[in-house]
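Worksheet: one structure, shown below.
Of the protein chains in this complex, all but one are displayed in their positions.
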Amino acid sequence: MPLKLLNNVIFQSIFLMSLLIVVGIFIPNWLVFVITKAIAYGLVGLGIITLMRGGLVSFGQGFVFGIGGYTAGLLGTQAGLTDAMLLLFISFLFTGFIGLIIAPLLARYRDIFFAMLSLAFSMVLYGILIKIDAIGGSDGFVLPESTYFGISPSPEYADYILYVVSILMTGVVSILLRYYYNSTPGLIALAVRENELRVEYLGSSAFNVTVLNFTIAAGLGGMGGALNGIALGHIDPEFTYWTTSGEFVFISILAGYLSVPAVFLAALFLELVRSFSGRYFPDTWQLILGVFLILSIIFIPSGIGSFFKQFFDKFKNK
Amino acid sequence: MSKNINLLKAEGINKCFGAVVAAKDINMTIQKGERVSLIGSNGAGKTTFMNMVTGYLKPDSGNIYLKNENITFLNPRTITQKGISRSFQIPQIFEPMSTWENILIALGTSQKNHSYFKNARSKENADYINEILSRFSLHEFAHRQVSELPGGVRKLLDIAMALVRKPDILLLDEPTSGVGAEEKYPLMDNIAKALSVENLTVIFVEHDMDIVQNYSERVIAFYQGEIIADGKCDKVLKDENVQEFVTGKTPKRAK
Partner (left out) sequence: MIDEILTIILDGAIYASWLFIVALGLTFVFGVLKILNIAHGGIYALGAYSTATLVPIFYSLGMPDQLVILTMLVSALAVAIVITPIMERGILRRFYGQDEVLIVLVTYAIYLVLEDVQKLIWGMNSLYVYEPRELLGALQFGSLYYVGYDLALIGLAIFCGLLLWLFLNKTKSGKIVLAVIHNPEISGCMGVNINKVYLAAFFVGAFLAALAGSFTAPLISVQVGISVAVVIESFAVVIIGGLGSIPGAVIGALIIGMARAACVHKLPEAEIFIMYFCMAGMLIFRPKGLFQGTQARKI
């Protein structure tokens, strides 16, 4: 019985979430902030691994990251909507909706062409955003302070509360995704990755699978963008730039598509490297990132998620 | 209407690839429950015909009907959903997965109204997969990665996956090619046994005439995109043209 419980996705998630929430009380504020940002990036990475399960890698997730961020930001400044949870949720829905609209266009492409077309979309958005002065052009703009159920927290707790909210919302999303991955359509996505032709000849549509995965990835990316904007208190076109998209791909490759928690671990790794090298070696953070990326592709081609999977598979077989 | 339902009907099919004629005025009707083999040398148009029936290629002219419904311009997916499944000369299976998972995916694709939150490895799915596995004697390979399996087993799995959907017609593209000589008959026996459960219509492309003789009642012979003989197995195999152009028993060829 206890073993069975340990294998239960919901149990695992609740355990992890409570652990993080408790740990958050004792760790310094900068680390709380770093983890929140890692969650934001991890959400986007989660979207990419959803696509990767279907055999695609997007080099343009900055597109949805930016849309999510700007959605949250504009709702805050223009409509006066400052509830963080509501902003995250609306950004998720709205960006997912945008994803659903452009997905049929992208879903016809594979491999490098999918990657490049998604990149083109993100760069078009970048080009537009830096030209619109009404929303700050290339400087972006500042987001209003977030509220939670109408209450604005005092500044010293604001980071921690956002941290808790992001853990809770991400936890729910991760659980739902795990269910999707294990469902029949989720398995068919894996089959599309391996042999699209056969999937068609078995009577399922690879196109529909890709549209669905892209829509999910868009929604997650939007939510990540909104969270990142709220955490930073600021949003600018850099969100959509291709180097930002590159960081998301880094996270997903490092994590691999086999495990959900691995994505957040990879994102946390990225954020820690970023903040450490930003502090101690400001000129070499890209170098460190690049070296890590090459090493991880060489030595752990299936990502750190493969270790997680091996661990749990062993556990199950006992 | 006649009592015998024309399950599959091809009318005046033509198809060219540049100057190469792959199908020339092909007419054929196939009744429910028939075991038909298509024979012909390489390039005679058997596989092209199969690819047109399954929607991978579109004929230049002519129509194909399944149960009186025109399926000529449908895509492979829709044709599969309407009841024509196929296997492949080179098995198209999901390499990094196990036999069990391959069949699970085939089963998943055959089900309607998927739930996105229900685990695919459910009890009822497992029961059905086990049934398929035992029908094809694949049990011992259930949890092995398919990329490591021997050729004959891969072929069998490929066919098993096509059958999961319970099609009206099953097309087998060279079920014994790429399989060692001693493995061929056990494989065909296995296939025949698995297919005998339902009154399935089977069309298969085959080069081995002994297998054709043993496992099919009707034979259709192709030569340069045309049907040169169609009928009972013995009759077709004794046909002069067939012997000259297909089975090559009379050494009359120029080369």
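Lettered A and B in written order, each chain numbered from 1.
Heads up, the rule we're going with is that contacts are C-beta pairs under 8 Å (C-beta built on N, C-alpha and C of every residue); 3 or more make two chains touch, one makes a residue touch a chain.
Quantities reported herein were computed from a predicted structural model and do not represent experimental measurements.
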Residue in contact with the excluded chain [from B:Y56, B:Y128 or B:Y185]: B:Y56
Touching residue (missing chain; options A:I101, A:V172 or A:L287): A:L287
Identified contact with the non-displayed chain, of A:Y126, A:Y160, A:Y180 or A:F308: A:Y126
Contact set of subunit A toward the excluded chain (per top definition): 57, 59, 105, 108-109, 111-113, 115-117, 119-121, 123-124, 126-128, 130-131, 197, 242-243, 246, 249-250, 253, 283-287, 289-291, 293-294, 297-298
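Here is the rule we go by: only the chains that are shown with their structure count from here on.
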Chain centre separation (subunit A, subunit B; CA means) in Å: 44
Residues of subunit A touching subunit B in the complex: 176, 179-180, 182-188, 190-191, 194-195, 197-205
Of subunit B, residues touching subunit A in the complex: 54, 75-77, 80-81, 85-86, 88, 92-97, 101, 104-106, 108-111, 114-121, 161-162, 164-165
